[in-house]
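Here the complex is missing one protein chain, while the rest keep their positions.
Here is chain A:
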Amino acid sequence: MQKNIMLFAMILLSFSAFSQEDLQEVKITKKQKGIKKSFTVTANTSVITSKELLKAACCNLAESFETNPSIDVNFSDALTGTKQIKMLGLTSPYLMITEENIPSVRGASQAYGLSFTPGTWIESVQITKGAGSVINGYESISGQINTELLKPLNDIPFFLNAYGSTDSRFELNTHFNKKISDKWATSLFVHGNARVAKNDMNKDGFLDNPLGKQINVLNRYQYYNPESGLVSFINFRYMNDKKQTGEVDFDKDRDRGTTNYWGSEINTERFDVSTKIGYVFKDMPYQSIGFQNAFNSHKQDSYYGLNQYDIKQNSFYSNLIFNSIINNTMHKFSTGLNFTYDQYQEFVNLTDVSRIDNSVGAFFEYTYDNTDNFSLILGGRVDNHNRLGVFVTPRLHMRYNPWKNGVVRFSAGRGKRSANIFAENQQLFASSRTFSILDSNGKIYGLNPEIAWNYGVSFSQKFRLFNRNADAGFDLYRTDFQNQAVVDVMQSPQQVLFYDLKGSSFANSLQVEFNYELIHNLNLRTAYKYYDIQTDYLRGTFQRPLQAKHRFLGNLEYETTMNNDKQWRFDFTYNWSGKQQLPYTASNPSADQFPDFSPAYAVMNAQVTRVFSPVFEVYVGGENIGNYRQEKAILGANDPFGPNFDASIAYAPIFGQMYYAGLRFKIK
């Protein structure tokens, strides 16, 4: 802490010329909603506030979407316990995931990156369905998730959160905040988590969730001077995460690299520095310049049984943006430049597949708003990438309010990306599958870039029902792949094939939502989702494996009225998932087969929070309280080095019911 203050003082001195005037801070507090949906924003965006994040056990960003209809939380694999997310039926590589508008989960961090942002650090999350904006890049295909972290100037001096659960996971979050001057503030966030005991509830000899340790430290500085119009953020972050999974009897010092017991370790170390500086022109509040720079180094050393996978990514990202108007604020534009550099040092079973990617791009985005019932965002960008070539990315969003409290939206856009096939599919290393790349003419592991178009329409209407607030709506999206790096587990249970799409691949999704305030302070949220995601594989056309065609989400929240600063909050979530296509295993001996489709199942979570005062609150909850478990979690578990071993097929929870308790302590 003292070091930080020293460092900070030094930075402060260099800025002191600008920090002489006073600033008047205005704080607005009102009753917050968990998920906010605007009827006047152009894109189909919902905002998850920090209040919503308190509803679940929610230890990190990956786990914070369980009560959200736009995002499906899946189970990544029987081993690592990391939760993967999907939007419009597509996995996170097809999403643009940013932290304060700087791309964060990409490349090497794709598989586990979401679990590296602790939940308590988050101020809000904005989820945009569909093509998204061109400002941050060309990679997003089915949506964007942007996380805003707590801002030092608005933060409280001290926050403590402790958490423990019956699956023996413990977490400790401490936040310190200091206002150094009226224009400078700093926050220090320290997060630690650990899972210390081995759990094997299904008695297959394998851990149900990994042993782990994580330390994660963020130190950030914020400068704000309303007189000069200057805003700045500087962040430093260090993360070290260690996981061990596999057989219960596996001893990493004794058994690594042998066939005594099957085991796996995934060790990640990451370092981030990012800076942001913004300037709002004097007398022109509608005109501004922003400049962002981020450097990060991400290193993962891992092995899955005898498969070894090491990846290190050094990245630099830079974004210069200028915002202004044409004639008046009904016509706004943003324009600027991006630069990205990624150096990958990647070794798959000691085979060197390292590469360097770089790109420069320019974007222009025009926004029209008639200040009444119609708005439009038309964006385009041109990029020059050493592997993807020179290409154009157009995107369009429109919003129209045909009548009061109703909104119609339309979006269309193109996305293009290089698939990091090993990093994105590394759960498949936890199997006896051989990895084969069938194409060799492309520039990314022999494959061509993925290109997709996404189109969507949505409608939403607020109304009064029996004198209480209600809203209902639907959205319909289609993603059409022109090319895809197909991950084929439909051919053989002993193989995974990667090849350029031959034929067609698309993802259709429909979501119908209904939300209602049943009685005062008791809110119901329901959503039904239909997915039709088909890809032409070598063996024929199949639904995307491990994707349910039908899903249903129900959430009930109740809170008592604040009484002497005391409050009860109750929350219940019901998640139903229909049958899912499973990878092809019919050629295995019958004991090591899965049926073509998984059974349908439901998971229920509940939580109770007691607020004792603005300073102190306690929560207890349960996850999967119906105790649903995938019957057979691992194929060939009795012979993990045999040909039929596969721990990558997880369609349901492995662990069963889990209960947790935690406390939050704040000094304001």
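By definition in this document, a residue touches a chain if its C-beta (ideal position, glycine included) is under 8 Å from a C-beta of that chain, and two chains touch if they have at least 3 such contacts; residues count from 1.
We take it that contacts and distances are computed from a predicted model.
Missing chain, UniProt name from the options "Circularly permuted ATP-grasp superfamily protein", "Sugar ABC transporter substrate-binding protein", "Molybdopterin-dependent oxidoreductase" or "Copper chaperone CopZ": "Copper chaperone CopZ".
Considering the whole complex, the residue from A:Ala162, A:Val217, A:Ile289 or A:Leu337 that touches the absent chain is A:Ile289. Touch with the chain omitted from the figure is made, among A:Asn327, A:Ser440, A:Asn467 or A:Asn564, by A:Asn327. For the chain left out of this panel, the touching residue among A:Tyr238, A:Phe281 or A:Phe612 is A:Phe281.
The chain not shown here is touched by just one of A:Thr371, A:Asn521 or A:Ser613, and that residue is A:Thr371. Remark: the residues of chain A touching the chain excluded from display are 14-15, 18, 228-230, 232, 275, 277, 279, 281-286, 289, 291, 325, 327-330, 371-372.
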